[in-house]
Structure formats: structure tokens, C-alpha cells
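Left out: one protein chain. Kept in place: all the others.
Letters A, B, C and D name the chains as they come in the text, with residue numbers starting at 1 for each one.
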Amino acid sequence: MIEFHSVTKRFPDGTVAVDDFSLVLPSHKTTVFVGTSGSGKTTLLRMINRMVDPTSGSIDIDGADIGTLDPVKLRRSIGYVMQNSGLLPHRKVVDNVATVPMLRGMSRKKARDEALQLLDTVGLDRSLAERYPSQLSGGQQQRVGVARGLAVNPNILLMDEPFGAVDPIVRAELQQELLRLQHELGKTVVFVTHDIDEAFLLGDQVVILRTGGKVAQVGSPGEILANPADDFVSTFVGAERGKRSLHLENHGAGDVLVDGDGRLAGVLVPGSKAGPLAGSGASAQGGDPR
Amino acid sequence: MIEFHSVTKRFPDGTVAVDDFSLVLPSHKTTVFVGTSGSGKTTLLRMINRMVDPTSGSIDIDGADIGTLDPVKLRRSIGYVMQNSGLLPHRKVVDNVATVPMLRGMSRKKARDEALQLLDTVGLDRSLAERYPSQLSGGQQQRVGVARGLAVNPNILLMDEPFGAVDPIVRAELQQELLRLQHELGKTVVFVTHDIDEAFLLGDQVVILRTGGKVAQVGSPGEILANPADDFVSTFVGAERGKRSLHLENHGAGDVLVDGDGRLAGVLVPGSKAGPLAGSGASAQGGDPR
Amino acid sequence: MNFFAEALQWLVDPANYVGLNAIPLRLAQHLGFTVVTLVIASAIAIPLGFLIGHTGRGRSVAVASAGAFRAIPTLGLLTLVALSIGIGLNAPYIALTVLAVPPILAGAYTGFEAIDRRTIDAARAVGMSEVQIVRQVEVPLGLPLLIGGLRSAALQVVATATLAAYVADFGLGRYLFAGLKTRDYAEMLGGSILVILMALALEGLFALTQRFVVPRGVLAGRPTDIRTRSSRPRPVMESAIEEGQKNVHSK
Amino acid sequence: ASGDPLGSGSSSSAESSTLVVGSQDYYSNEIIAEIYAQALEADGFTVDRQFRIGQREVYLPDITSGKIDVFPEYTGDLLQVLDDTATSGTPDAVYSALTKALPSGLQALDRADASDQNTWTVTKAFADKYNLTDIASLKNVTEPITVGGNSELETRPYGPTALSDKYGIVTAGFKPVEDGGGPLTVKALEDGDIQLANIYTASPAFDSGNLVALEDPDGLFFPSNVVPIVSAKVDDKAAAVLNKVNAALTADTLVALNAQSVNDQLAADKIATEWLKKENLI
Partner (left out) sequence: MTWIWANLDLIWDRTLDHVVLSVPAIVLSFIIALPIGWLAHRYRASRGVILTVVGLLYAIPSLPLFIILPIIVGTSTRSPLNLVIALTLYGVALMVRVVADGLASVDLDVRQSASAVGFSTWTEFWQVELPLSGPVLLAGLRVVAVSTVSLATVGAVIGVQSLGSLFTDGFQRGIQAEIIAGIVATVVLALVFDALLVYAGRLLMPWTRSRAATTVTDNAAGSVSTAATPASENRSREIAR
């Protein structure tokens, strides 16, 4: 469990990135921070592994104030995945994954063996192990990034827009993969995105931030969509713009669902392939990944 | 009207970017090329203003073979907007917009005056005119890019992933803006994107390309969604993955529409705010741009 | 260090400010020599560098020969040239031009190369002719690196122009040679200090120019609300479908 | 300085029987040094050659500090460096002045007949035109005379100032050619860039017959005979060897040796061996 207690972050240049932020992030669940650029998502995330220290307030992990812990040790115990994977370009894939275990003193051989297993876990062929990151596609790089994040079997996994830079189709795949992984592993995931769809798909708890590091709304995806707290949230989730208000339209070959922008959303099918979504659901249902 | 007649492009290194491509792009309509990376979208687009010359085949604009025209003159008569706006970093916003008219011999004063009006057209405050591009946000830069594309009042506007690099929210705004503009101006727009949603929103005619420059399907958004030509198209438009198959789900505060991935798509509303979509529709309906 | 004290004394000695060997005269000669050399070298290197930078052709040849040129010992070249064309300023001009060309050339073409390809592509796409692209886009945007190249060339030429005095009654090098041969170290050190001061002054001048010619838009303020470039890089594109299939196999 | 790991410090090495022979960074000087070295070796001495160690300003400290045991020098040139008040005179006078001026611990052995001294030199054509024979005859010249040579020439007691003071010859200017009267200076003379240059008597440039060294009846220049400067480590036996060699070194010999180096492009050691054999010195 991660707890933010009245955390404020003011950067030396005066920017208030996070303003009096308090929140509990439950264990084994995914919390998603979502918001426009500059709303303090990254700052919040990075305070958890002390890449950034709060100006005031405190953060506890499982009851211990992280301000009292050694930052380097703390970081080695928390998985971190970022956009563009943040892999070390001069190390082979397998060595990238083995980096943190080796920093923690594991022998190179053992760390590499475990790294190979992790490649299986994230669905990467072992034949890629001896390549350099630049020789992989963007989606593959992100998978390696996730594998590295998992390498020390951390309880907490921080993900900063991990799928922000990949093709939409690959992104959808990676999202499903993450749902599957999370279903299996049950980590405490803190996920940052600027894509509300992604937030709703992945988050058990979604935190909508507005510029200046203020919380606009916290809740499960269903709660937010059904009861947006204010106009900002409505706009943000697209409810107001009509994006979320779909209607049926006859359209040559059959009925299609169209949103308020005139955008085709899909077709209405009868059944319910998926289970209930409210509250905790998202991770419990995989759908068909392909 | 732009016509591709059996156009093939083979690059010196042997890559066949476009393979025997024939298509008519109707005037005053938007044609969108959509496809994964490397499918030849950009190459197709750039053949229209002779940034790339076909290896074989020919392209006619309003009946004239462009192969016989002077490339520089041709380009000055066609608007071009690209990702990251392609603005000249060392010129102020207004001078960027005035560039092409001045190249065509317009006086500086007149070109700048017209440029200021164009800023209004694309919804930019005139106070930004004296800034440098790097002092603008990404969305503002793209608007300037569009203004520059419109500066010589071209019949044809080529747009290469113009909104690929901006925030999703800003992107939605820009898309609406483009719909509005197109409604007003009725240019022949050729638009490249890798985002199928964007293609369906903006395109009167959508061309789905597969790697190797082959056409997978051409048609209106409705036609494609209702009758995907093959598995590739299904996968690409997300139909197969279930993304487009929405179903109703009860969900605490009310019924919501959920797709096959378990992703919340929105709520079903009765009315029809929008006109018919099939064939020509998209540009006819603006929604609320903001 | 009384050595330096003597040198300072030499520098302020009024006797060194009169006649044909007066410090101001030597300074003026040295500066003139440096400027002329830079102008000649620029006349050769800048058009060539622009050509290489604009077309991208001949780059590897330029890089390789610049390396070789850099390795040519200037004193050796100077004497060799002087033996065939005689004493006077011509041989030093030639030798020093050889010295100054590589950095200017590199500055010219790297200046062009450092420009975002998309900017040039866009300029071409909106209908600029090649000449217009060079003049209106590449030259202004490439200027900072070109000035940088000129700057390092100037630095080298100022210091090395002392060699002009090897075969001509010219420049601050006269103090160095005269001081060396008569073991008048105060004169030699004083001369060196003058060379260093002139180099410093040129450095400052170039630093200013560089600041002045950098197109303002390139430096001007940070992007305001949205950070397109840094936080939203162009999606890493790939053949998504193919990758999907690969993954099917791997599972 | 003694702790210098890369340095020339063979004087600190254990083999006290080894004699260090040095030479200027000048081919002619190197030939003489090579001759000394080979002669010493032929007599059973061990020799450490430290040749081509720069100009006088660089190596002089090493000679005075005793790091070099044998060094071929030139009487007049060295005397002027050691004593800037010295005046010119006959070769013997200069030689004895030098022996007095040498710092303690150093010794000048017998001087050779061979000398390599400064001259005022003009081209043959120029000499013919104005009927020049000695320095004083320069006053026949009706065109401006530009002087060329190393920088220091300008301020030397035999330089342009002396020409005007002693002979009333006013020169038109000074052009430095920092090659010590080498090929560049000769070329400058031939090109007419300069009319009067300082060239050493032993220069093979005189071989061509295109140059004329003006006579110096008034002793404007210091006679500069070849002389070995030696340290205390050079014992009588070694000194005898060197004196014997020096006795054989005539003025013509030196020019011939230099010509071998320049015209035949032979290396110094070959020239030395050949000459020593020819003179039956080894």
C-alpha cells in the first residue's frame, strides 16, 4: 500500500507540480494517473521511488516513510518502466533485464538466466536476447522495459506512459499483455498516461489530474464515467463533447454506433462477452487479446 | 481531381514503396491514406507534389500530367502540412505563413497582412504572430502549419500525419477544426495517418494500405467498417479484436457500452445529433469543436 | 616568477612602441595576416562546405581529407612551399590556409547537416528552389556551427601566424624568433602574451557574433504549454501486424 | 631536473667510461660529431651519441652542466654567446679568449683549421655588376640593399648597424629568413628578394659558384673554427685522439664533407667513416 500524505512539490523555479496531494494506492491494484501535459503525473510517480523528493508532506510504503530510506536501495526494490523503454542502448536485451539484479549483487550468470525467463513472461522470443535495444521494434522494446521492471520481482511497478510511443495496434496488444500479467502477478501498479481510454481500460482506480497538480476526480472508471465530478472531468473523459454519447445510425450496410463528433465507434452486438466492470473489474477480464 | 495511373515507386535501394497504385481522388473531398509504418502513405502523398517521382505510371491533376510540370511551381500551388509542422524555426509565425506567397512574388507587406487573416482562419490569436515557432505549443504550431498550407489558397492540401505529435485532447480539437475548415473551404485534401479512428473521422474516402504499398481496401468509412475486405482490414480497423463490437453492460450508475477488450466506450443515447454519415458525410457535420 | 615580470616590463617599455618593430604595428600586421588568411580559407571552404552539406555528396571524402590535412605539420609545409615560391608572405598564406580550411569546411557542412531534415523537407515541399533552400533556410540555420568552425580556425591561425615571421618581416612572430635566437626570453614571452591576448579578443568577438547570428527563433523561449518534441516524440513506428504475428509464434 | 625519467641524463648512468658526444641540430655539426665519436670508438672508448639536440640555446645548459662530454663547437660563435662584450680578432686570439670565457669544468681542445663562419654574401651576378670583392666595396652599389638572415643578425655587432657605422653602407631594410643561411636564404638571394645575406663559409651553396662571399679584411666577423668542447671526463688519451682528428680537419675538408651530405645525400656516419679511413685515422 502506498500512501500520499498532503504531498506538495514545488520545483526550484517556482512551478508547483503537485499541490497538497493525498491518496491511498491499494496493494495489488492498478492506480492510473491521467491528465494533460504538465499536470504533475510524472512528478507524482517519481516521488514514489524518490527520484523527486516532496517539498512537504510524506509518502509511506506499507507504513514506512520512504523519506527515511536510502533512495538507491529503494529504487532497486521498485520496478520502473518508462516511455521509450529507457533501456540502456549499449547493453544487450538480456543484460538490460539483468541490470538491476546484478546491481543488487546477483551473479551475472544467474541474473542472465532469470532474465531469459522474464523474456518468456513478457512474451518475447529468447532469440532476441542477444540483440541491442535499437535492433528491436518499439513494441518489443517496451516489453523488454516491462521485463526489466519485473526483474527483481518488486511489489511495486511504476509505469510512466509506457505505451505512449508505440503504434496504436501494438499499444492495444501491450495493454492486453499488461492486463494478463497483472492478473497473474498482482503487483501494485502505478500507471501514468494521458490517454483516458487507456486509463479506463487498465485502472482499478483512476486519478484525473488537472494542471497545477490538483486532483479533479478519483474513482473507478465506471464511477467517473457515470458521475463526472465537474465540467473539467466531463470534457476530459469526452462525455461533454459527445464522444461518449453514442447513438445508432443506419448506414448502408447496417446499423453503426456513432458518437457526437460523427466518429464511427462500432456496431452494437447483443451478448456480453465480458464480465461486470464496475469497481475492480478491468483486470479480471482479458477479452481476446487478438 | 487527382488521378493515380498504375503508379509504382521503387527506391534506389530496391524498396518497393508503392506498387501499381491506381486511384481517383475526387475534388473537394478528403481522401485519407491509412496504414502501418512503411506502407507507402508518405510516398504516395509526396508523389502528388513531385517531392518523389514515380518509377512508372503517371499522376494527373485536373487532367494534366504533373510529370510535365515544373516541380517548384507545382509545389507552390499545393498546400503541404506535415508532422511537427515543419515550420522554419528562424522565422516568426507570421513570416512562416507568408513564406510561400512571398516566394510567388507577393510583397512582404501584403503577404504578412494575408498571413494575419489566415491566423484568424485557423483560430490562432494574432498576438502569436510575432513569436517564433519554438515559443508555441505543439497544437499551435500545427495550426500555423495549416495556415501556411492554406496561404496561397491552393486547391489541394496535402497533410502528412499533421496531428501525429500532439496530445490526444489537442488532436481532437485540431481534427474538429479541420472538419470545420474543410466544410468552409472545400479543398481537395489528401491526408495521411496511421490512426484508423482519425481516418474514419476525417475521410470521405479512406484508403487502407498494407506494407509494400499495396491497397487493402478503398471506400467510405461506413463501407469499410461494414464490409471489411479481408482479415487484414478487419484487424486493422479493430473489428476482429472486438474493439468495434460494443455491447451494453449494466454498471452501477447506469448502462454503459463496452467493447470486446473490456474498454468503456460510452453510453447509448437515443437521438441523432448528426446527419447521415455514409459516403460523403463526415465533413458535413461539425459537432462542437471545443 | 621574475620571468613574467620581465615580460610585463617588456610589454610596457616605451622603446617597444616606436619604429618598425613597434608593438602596435606588429599587432596590426598579425591581425591583418590572420584576417586575410581566414578570408582566403573561407572563400575556399565555405562554398565547398555548403555544397557538401546541401547535397550530402563527398562527405566521406571531405572527412577523410580533413583528417589528413589536419595532420600536415604547418612548419614543414611552410618551408616546403617557401622553397618553391620564395620568401615573403605568400608561403605563410598558403601554409596557414591549409591549416584553416578543415575546421571551416567542417563548420560549413556540419552546420547544414545539423539542421532538422524535416525543416528542409518542408521548405522544399512548399516550393522553395534549391537555391532558396540554401539561402533562406540552410545558411541562416547553419550559421552557428559555421561561425564555430571559423572561430576555431581563427584561434589556430592567430597562434600559428607567428610562423609568418619565419620567412617575412611580419607579425608578432618576429618577437618570438628574435627572442628565441638572442635568448631574450622577456621579448619572447611578451610576444606570446600578445598572441594570447589577440586570440582572446578574437574568441570574444566570435562568441559575440555567434550569439548574434543564431537565429533568434532557435534560441527563443521554451515551448509554452505543450512540450511536443520532448514528451510526445513521434510514435515509434513498426510493422504492427507483423509483430503481432511474431508474438503469436513465440507464445 | 635530475629526476627526469625520459631525459638525457646518461651522465647519471653508472658506466663512467662512457663518453657522451653531442651535436647541434645541424647536419654539418653532426658529421663532425660523428667523426669524433668514431675516432674515440676506434681507440676503445664507449660512446653515447646524443646528436641533433637542437640549437645552441637548447643544448648549452646541458654542456655547462656537464651532461655532455664532447661537443663540436665553433670558436667565435660560442665566444659571443659566453661573453657578449668580446671583440673579434685573429683565429688564435678568439680561441684564447674562448678558453678563458669557458665556465669551469669545461675545456676547449685544439682548434681545427676548418671553420664555419659568418660572411656577407651576394650573388655572383650582383658582385660582377658592382665589382664587389670585399665588404667595403658594397658602397659601389647604387640600388637599395635589403639584408636577409636570422632575426638575431639584425642586432649582432657585425649586422646592418656595423655596416653603416664601419663602412658607411646604408641598407634598405631587413628581411628575416630563419633558416640560418640555408637553402631558403640562398633562394631569396637568387630571387632578388634580398641582396645581401649571412651565409656560413662551409655552406655547400658556395659549390655552385653562383654566390660570392665578400672578403672581410677588417675582421668584422669572428673567426669560427671548429673546436671540441669537452668535460673533465675526457682524459688525456681521449683528448689526444680528438686533437689528432682536429689537426686533419682543414677548411676545404669541411666544405667537401658538407657537399657529400648535401649533394650525395649520404648519412653522417658513412661520410665520417669514409673520411677517417681516407685520413688513416682509424
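Everything below uses one rule, namely that a contact is a pair of C-beta atoms (placed from the backbone, for glycine too) under 8 Å apart; a residue touches a chain by one contact, two chains touch by 3 or more.
Fair warning: this is a prediction, and the values are worked out from it, not measured in the lab.
Engineer: Consider the whole complex, including the chain that is not shown, and state which of D:104, D:265 or D:280 touches that chain.
Structural biologist: D:265
Engineer: Return the single residue from A:32, A:94, A:111 or A:136 that touches the missing chain.
Structural biologist: A:136
Engineer: With the full complex in mind, choose from C:16, C:79, C:97 or C:136 the residue touching the hidden chain.
Structural biologist: Reading the full complex, the residue touching the unseen chain is C:79.
Engineer: Would you indicate which residue among A:9, A:41, A:76 or A:171 is in contact with the undisplayed chain?
Structural biologist: In the full complex, the listed residue that touches the missing chain is A:76.
Engineer: By the contact definition given up top, give the residues of subunit A that touch the hidden chain.
Structural biologist: 46, 49, 51, 72-77, 80, 82-91, 99-100, 103-104, 131-138, 141, 148, 158, 165
Engineer: List the subunit D residues touching the unshown chain?
Structural biologist: Residues 1, 4-9, 25-27, 52-55, 57-59, 61-62, 67, 179-180, 182-184, 261-262, 265, 267 of subunit D touch the chain absent from view.
Engineer: Touching the hidden chain in the full complex, which residues of subunit C are there? Just list them.
Structural biologist: Touching the chain left out of view, subunit C contributes residues 1, 3, 63, 66-68, 70-77, 79-80, 83, 99, 102-103, 106-107, 110-111, 113-114, 145, 148-149, 151-152, 155-156, 158-160, 162-163, 173, 176, 179-180, 185, 188-189, 191-192, 195-196, 199-200, 203, 233-234, 236-238.
What we mean here is this: only the chains that are shown with their structure count from here on.
Engineer: Quick check: how many Å separate the C-alpha centres of subunit A and subunit C?
Structural biologist: Those two chain centres are 49 Å apart.
Engineer: Distance-wise, how many Å sit between the C-alpha centres of subunit B and subunit D, to the nearest whole number?
Structural biologist: Here the centre of subunit D sits 86 Å away from the centre of subunit B.
Engineer: For subunit A, which residues are shared contacts with two or more other chains?
Structural biologist: 37, 167-169, 290
Engineer: How about subunit C: which of its residues touch subunit D in the complex?
Structural biologist: It comes out as residues 79, 82-83, 86-88, 165-169, 174, 177-178, 180-183.
Engineer: Contact residues on subunit C for subunit B in the complex?
Structural biologist: So the residues of subunit C touching subunit B come out as 116, 118-119, 121-129, 132, 136-137, 140-141, 215-218, 220-229, 232-235, 237-242, 244.
Engineer: Which part of subunit A faces subunit B closely enough to touch in the complex?
Structural biologist: Touch list, subunit A to subunit B: 36-37, 167-169, 172, 175-176, 179, 194-197, 200-201, 221-223, 225-227, 236, 238-239, 241-249, 251-254, 256-274, 276-279, 281-282, 285-288, 290.
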